Structure formats: structure tokens, C-alpha cells
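Take a look at chain A:
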Amino acid sequence: MNGLDFLGYAYSAVWIAFFVYLITLGRKASRLEEEIRELKK
Partner candidate 1 sequence: MAGGHREWTFSGRSVRLGHVTEIEPAICAHALHKSFGGRQILNGLSMDLRAGECLGLLGGNGAGKSTLLRILGGTTRPTSGEIKIFGVPLHGDGGTASRAKIGFVGHESMVYRDLSPRENLEVFASLYGLKEVDTEACLQRVGLAHAANRATRTLSRGMLQRLALARATLHNPAILLLDEPFTGLDDSGAGRLREILDDHIAHGGSTLLISHTLPEVAQLCSRGLILDRGKFAHELADVSDAEAIRDIYRQTIATRSD
Partner candidate 2 sequence: MSSKTENRVSHPWRDAALPLLTGGFMLAALIMIFFVVPNEKVQGVTQRIFYFHVHLAWMAFGGFGFVAIASAWYLKTGSPRADQLALANAEVGLLFTTLVLVTGAIWARPIWGVWWTWDPRLTMSVVLWAVYAAYIMLRRLGRGDEMITRYAAVLGIVGVLNIPILVLAIRLWRGVHPAVVISEDPEAGLKDPTMIWTLVIAGVAMALLFTWLVSLRARFAAIDDELETLHLEGESR
Partner candidate 3 sequence: MWQILRKDLRIEWRTGEILSSMLLLSLLIILVFAFTLEPSRLRGPEFLGGLLWATLLFSGTLALNRSFLLERESGAWSALALAPIEPGSIYLGKLLANLVVLLAGAGVLLPLMVLLLGTRGLQPDALLPVSLILGMVGFAAIGTLFSAMASGTRAREVLMPLLTFPFLAPLLIAASRTTTAGLTGEPLEAVQSWLMLLGAFDLVFVVAGWLFFDYVLED
């Protein structure tokens, strides 16, 4: 495996991790929005 391939795998891994993080952030935002809607009632 040459250096470029290695970098490619590394960056893809980083991206997938970041992607998952962003998805959880989105979930968290939805949950908070839900809670605020509840609180308003």
C-alpha cells in the first residue's frame, strides 16, 4: 500500500466518523426542538 492509498483510507475514515458525528448532532437538534415545542404548551 503506497502513501497515497493510505491517506485515502485515512481520510475516508475521518469523513465517516465526522459524518456520524453530524448525524448525531442533527438528532440532538431535533430532540431539542421537540422538547422546546413541548415546553411551549
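Quick note on selection: all candidates are chains of the complex that A comes from, given by their letters.
Going forward, a residue touches a chain if its C-beta (ideal position, glycine included) is under 8 Å from a C-beta of that chain, and two chains touch if they have at least 3 such contacts; residues count from 1.
Just so we're clear, the structure is a prediction, and the values are computed from it rather than from any experiment.
Visitor: Looking at this complex, which of 1, 2 or 3 sits next to chain A and touches it?
Guide: 2
Visitor: For chain A, which residues are in contact with candidate 2 within the complex?
Guide: Against candidate 2, the touching part of chain A is residues 4-5, 7-8, 11-12, 15-16, 19, 22-23, 25-26, 29-30, 32-34, 36-37, 39-40.
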